[in-house]
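Missing here: one protein chain of the complex. Every other protein chain is in place.
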Amino acid sequence: MDIRVQEAAFDFGSEANAFASRQAGMGAVVTFTGIVRDLGTASLSAMEIEHYPGMTEKALEKIAKDASSRWNLGDILIIHRYGRLHPQEMIMMVATASRHRADAFQAAEFLMDFLKSRAPFWKKELTRDGADWVEAKDEDEAALTRW
Amino acid sequence: MDIRVQEAAFDFGSEANAFASRQAGMGAVVTFTGIVRDLGTASLSAMEIEHYPGMTEKALEKIAKDASSRWNLGDILIIHRYGRLHPQEMIMMVATASRHRADAFQAAEFLMDFLKSRAPFWKKELTRDGADWVEAKDEDEAALTRW
Amino acid sequence: MDVLYFAWVRERVGRAKDRVDTNPATVMDLIEDLRAREPRYQAAFADLSALRVAVDQELADFNASLKTAREVAFFPPMTGG
Partner (left out) sequence: MDVLYFAWVRERVGRAKDRVDTNPATVMDLIEDLRAREPRYQAAFADLSALRVAVDQELADFNASLKTAREVAFFPPMTGG
């Protein structure tokens, strides 16, 4: 289990390769990457991500442990950035490995669902019109009920 | 849509990075990678993958088009190797991009389910005990019914 | 006891952290104490349905006991990922 909360950028491809290459006996690797996307009409200049140092790491560890106990996994990687990010930058990634593909897929979706609404991160969008905190979506809360 | 059927190895990390970086406006990228895994008791020396040139490309394109019409996707990448592979080598990868994570996840699972049982690839495992064609699993056929 | 604020709760309160020397029994009691301080706390705690709370870095309810708590944090619903 490798969990990192950091301000610095990370290299998605290198992390994905390193993760996949240390999975002896695992036949399936799934990754998810979240990217800062532009907003169309109100052009996004930056996204600021705030987090709760201390609780963030604990929350991510708990989510990863829950996933490990529910599915037959080789390993889990979570990297989540905070601070100021710009469009096209990668916010975070998760990677899961398993013998068969269903476990890796399910675990990655589970990690993302909980990371989205149960890990203490908050996003603020800075556009030319000002700054707005991103509001949590009902559908993200609803996504938790499927697990 | 980028679909490649090739004998040569590919670099998962570089492909994943290149795919992610050309997704303007997409907030989510999901990748799946299939890796040749060792078999435990009967040590696997190699895996041979046979395919049906011509039909393979058509089948993969159809599966990718079906995914594009069902989900709101930015792009799809499929790379699948054939020929002789060794344990730890990567057999194939898919990548999907979408604005929101649910589409990329669902599309990647759909691609894998159909690629598994509807694209003309056949795997043969070479162990110290001999060579065996991998048998299709009932659960892989059953997985198609969820779509 | 340390009381932390994040995101727009922090912005409305105007600071990231308070030190509270009273001994409120529950989160709700703590909120009442804070609301009694200044209008900006009233603004921050106006709509509790828009707030989440963590006690000693674990998500909790508003009626959670603060008996052994060393750190309470208030923030809006999380938006990670």
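Here the chain labels run A, B and C in written order, and each chain numbers its own residues starting at 1.
One rule holds for everything that comes next: a residue touches a chain if its C-beta (ideal position, glycine included) is under 8 Å from a C-beta of that chain, and two chains touch if they have at least 3 such contacts.
Just so we're clear, the structure is a prediction, and the values are computed from it rather than from any experiment.
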item: Chains still shown that are in contact with the chain withheld from the display; value: B
item: Omitted-chain contact residue, chosen from B:Arg4, B:Arg22, B:His100 or B:Lys123; value: B:Lys123
item: Touch criterion as defined above, residue of B:Ile3, B:Met26 or B:Ile91 at the omitted chain; value: B:Ile91
item: For subunit B, residues in touch with the removed chain; value: 34, 50-52, 54-55, 58, 80, 91-92, 112, 115-124, 133-136, 141
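Going forward, only the chains that are shown with their structure count from here on.
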item: Where subunit A touches two or more other chains at once, by residue number; value: 34, 112
item: For subunit C, residues contacting two or more additional chains; value: 81
